[in-house]
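Each remark here refers to the structure printed beneath this line.
Presenting chain A:
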Amino acid sequence: MTLTEFFGLYNYWIVVFLMMTGFYIVIARRNMIKTVIGLNIFQVSVVLLYVTMGKVTGGTAPIIPPGIAGHSDGEHASSHGSHDAHEVVDHAHQHAADAAEIIYSNPLPSVLMLTAIVVGIATTALALALIVRISEDYGTIEEDEILLMDRRQ
Partner candidate 1 sequence: MSNVTPETLIQICMGLPLVALVLVVITGKIANLREACTITISSVLFFVTCQLAGHVFSGARPEWSLGDVMMPGFEIAFQVEPLGMLFALVASGLWVLTTIYAIGYMRGHHEINQTRFFACFAIAIFAALAAAFSANLFTLFVMYEVMTVSTYPLVTHHGDEKARNGGRVYLGILLSTSVAFFMLAIAWTWSVAGTLDFTPGGVLAEAFSEGKINAVQLAILFCLFAFGIGKAALMPFHRWLPAAMVAPTPVSALLHAVAVVKVGVFSVLKVAIYIFGIDLIADTHAGDWICYVAAASILLASLVAMTKDNLKARLAYSTISQLAYITLGAAIATEASMLGGGMHIAMHAVGKITLFFCAGAIYVGAHKTNISDMRGLGRTMPFTFGAFLIATISIIGLPPGGGAWSKYFLALGAVDSGKAWLMGTLMVSSLLNIAYLVPIPILAFMAPTKNETDDESHVDGGWKIKEGPLLCVVPLCITAIGSVVLFFFANQIYQWLIPIVQSGH
Partner candidate 2 sequence: MIEYLHFHLPVLPIVIPLMIAPLCVLLGSRHVANVLSLFACWVTFGLSLLLVSRVCELGEISYFLGGWKPPYGIEYAIDPLNSFLMAMIAGMGAIVLTYSGPSLRDEVPKSKHYLFYSLYLLCMTGLMGMCATGDLFNVFVFLEISSLSTYALISLGKTRRAPLAAFQYLIMGTIGATFLLIGIGLLYQMTGTLNMADIGVQLERYRVAAVIVDGIEGPPHWEGSRTMLVAFAFLTVGLCIKMAVFPLHTWLPNSYTYAPSVVTCFVAATATKVSVYAFIRVVFGIFTPEFAFELLPLDTALWSFSLVGIFVASIAAIYQTNIKRRLAYSSIAQVGYMLLGISMANQDGLTAGIVHMFNHGLIKGALFMVVGCFVLRLGSVQMDDWRGAGKTMPWTSLAWAIGGLGLIGVPVTCGFISKWLLLTAAMEDELYLVAALMLISSLLAVIYVWQVVEVLYFSPPSEKAKKATEAPLIMLVTTYVVVAATLVFGVWTTWSAGLAGDAARFLLQGGAP
């Protein structure tokens, strides 16, 4: 275990720690809301894992500054259509070259995680809806108690 290794990986380890905390809450807790909270933390930590991958030391966010992006300031919204398409491409290339001087972090993990976050909130909403129903039907959201009630039946 070298020091570079440590500094190169400790980010990941903390993320792993966060993930496992979330995972622990999910599997150890019998309260349903707590379980959902655990899932949330688990998922956020996975998002962190991905985002960490995309980062480049010294990089910036993958948004090309307006000056470089090839459009005069403030005309973003309507500029593309008015240009001749070839011109656009030329512009774009020229500025892509400019852009290359700046280091950008990888945008793909961000994109994936946008999707994952959305999936996560969808799951949370569904889970909470189910909890509301269960709570109405059973009068509790403690899994132990519910199992006991079902067994008695």
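Regarding candidate selection, all candidates are chains of the complex that A comes from, given by their letters.
Note that contacts are C-beta pairs under 8 Å (C-beta built on N, C-alpha and C of every residue); 3 or more make two chains touch, one makes a residue touch a chain; residues count from 1.
Quick caveat: nothing in here was measured; it's all calculated off a predicted structure.
Chain contacts in this complex place chain A in touch with candidate 2, from the set 1 or 2. The residues of chain A lying in touch with candidate 2 in their complex are 19, 23, 26-27, 32, 35, 39, 42-43, 46, 49-50, 53, 108-109, 112, 115-116, 119, 122-123, 126-127, 130-131, 133-134, 137-138, 146, 150.
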